[in-house]
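The other protein chains are all here in position, but one chain of the complex has been omitted.
Here is chain A:
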Amino acid sequence: MSPRLKISSYVIERLSKIDTTESTGCLYGLMYDGTLLVVGFSLESFETETEKNSYSQLLLNFPAEIELCGVVKFGETLTTDSTTKEILQDVDITDNPLIIIINREKDMKAHFIVHDKFEETKYEVFSPEELWKQFLHVRLNTVLPLRCEATIAGVKNSLQNKRKKIASGQVSFHIDSTQVYLFGVASDVGLTGTSTEATVGELVDSMSPEQPSKKKKYNINNAEILPVSLILKVTKDILSDKLVKTAVKMMTTQRKPAFYISMPLRIDTLAMIHRNTKLLDLYIVLVEAACRSLRLMESVLIEQLGQEGIGDGGGLRLPETFHYLPPEIGHFITKLIPKGKSEDCMEKERRTLHEQLGLPLHRPVFRRGNAFIDKSGGYLVNPHEAMPVQAPKPDVTVALVRGRYAYHHYMQDNFNDDGWGCAYRSMQTIFSWFRYQGYTDVEVPTHKEIQQCLVKIGDKQSTFIGSKQWIGSTEVMFCLETLLGVQSRIIFANTGTELQSYAPELVHHFQTHGSPIMIGGGVLAHTILGIEYNSITNETRYLILDPHYTGAEDITTVINKGWCGWKSSDFWNKTAHYNLCLPQTRPAI
């Protein structure tokens, strides 16, 4: 029997928007409860790439459990050419590979291959909310020492042995901050710390301090991640009849002199699993995740060894793991980036990845800064997302900041700037946005650094440093240009009323650039995160992030007291002048 089919709405959305000259793509999915869930796809450019099986390489960047499950064809008729056949042969996850065909009108039909015949099949669209509600990710962290000859063969051999060791049942897993351990027992799996019937979802719920209420919001920013670490059983089973009791001994061997590398392999890998997965079944998932990660590690190391030459040791860099969760893709992509390698020299690589995943080519998605890690440093990230989502209204356009930013406000960083630092804080929020979007690695500047920057460019006298003088939109513009090379547009509004006439321009700004806007007027500076504009009534509302907040990083207070919230146009002083700084983005990958 062919499985039931569900397709993530992320995939449907992406496929419906895609504009490609390629004829074929690969589908990736996972099996749960007799259902095939398609979670992602990639485009294959077979003609140009000489590298075979680019999809099997790409798959290493996916969370474990996600496997190749079929082919997507762009065209009118259902035919299987040789490349399609080749891909279909590599489908292991199901006996019935999937073929989706999309014509020019973006009509989509799904077929399972059953006994070499196409069988058209119905599918269910899996909403993002369901996806994040029903699935979670386990994240396996460990450090494996790599000590081997600095040759391609040496690295391959060593990593292969590590995979063997991991797959042989010698490893155990510990679910962080719990008493739950999973370990291999002979060819079976053991579990302690909880019931053998327990599911992953139950464990996650029991770990969270809040009640698993129905109110809980499931979306891409709340992806649940269960941290697990790998441990090794160092004692032998006394009762095992295979017990070898040879006392410790040391053998020293001399061989030809050769270069050896010694480095820690920092394994940090994900697996995507359904909440109803039994904890016992997690063992094999984690083993697979570790092995997939080691394969990815191997390819990154070998590529470096090949490039830098063998033996001289000059250029080998530690691979660092970055997980990405691009909102349009809706699943994780894990990348290993050599430590300290500049983003510029990896542009080609990123471009290929963008093309494979059908991502736009004008903004960064896979730079270090884009990674899905908690680098908030205690700041609130995207507080506006904690507000209830408004239902769309006719004739009303809502345009919001794109991506993540951190909420910077008064009194943070143990620094008292109450009464004068609001524009500095607004500037920091904008800066954090550029960091989160991957445009820069530069740290968010402190008040003093902002002042130093303005003195350096001659905008201010040296007495400005350490003072409590205010800055305005133009200073923010200067700083962004000097520190980040970001150009900004300045809009002057003579009165608060006049400001309203710029609403369409602000809508355009958020739609094209998506960066937060700093606005200064009278004695106050604010950050604009979004705009709601009724094209019939001209009614305008602004999503404001207020830097004058002096309290703790508490999302409830921030939202309930309106430190972040929608304000109508009478929020602005009718008689005051206003200056807006609109940071512009440049196309980049």
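Simple rule for what comes next: a residue touches a chain if its C-beta (ideal position, glycine included) is under 8 Å from a C-beta of that chain, and two chains touch if they have at least 3 such contacts; residues count from 1.
Going forward, contacts and distances are computed from a predicted model.
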{"item": "Which of \"Ribosomal RNA-processing protein 43\", \"ER membrane protein complex subunit 1\", \"Protein odr-4 homolog\" or \"Serine/threonine-protein phosphatase 2A 55 kDa regulatory subunit B\" matches, in UniProt, the chain that is not displayed", "value": "\"Protein odr-4 homolog\""}
{"item": "Residue, one of A:Ala258, A:Leu361, A:Met387 or A:Val523, that touches the chain absent here", "value": "A:Ala258"}
{"item": "Sole contact to the chain not displayed, among A:Ala247, A:Cys345 or A:Ala391", "value": "A:Ala247"}
{"item": "Which of A:Thr79, A:Asn103, A:Ser127 or A:Thr192 contacts the chain that the document leaves out", "value": "A:Thr192"}
{"item": "Which of A:Leu144, A:Leu357 or A:Val401 contacts the chain that the document leaves out", "value": "A:Leu144"}
{"item": "Touch residues of chain A, complete complex, unshown partner", "value": "142-145, 147-150, 153-154, 157-158, 161, 164-165, 168, 172, 174, 179, 181, 183, 190, 192-193, 229-239, 243-264, 313, 316-318"}
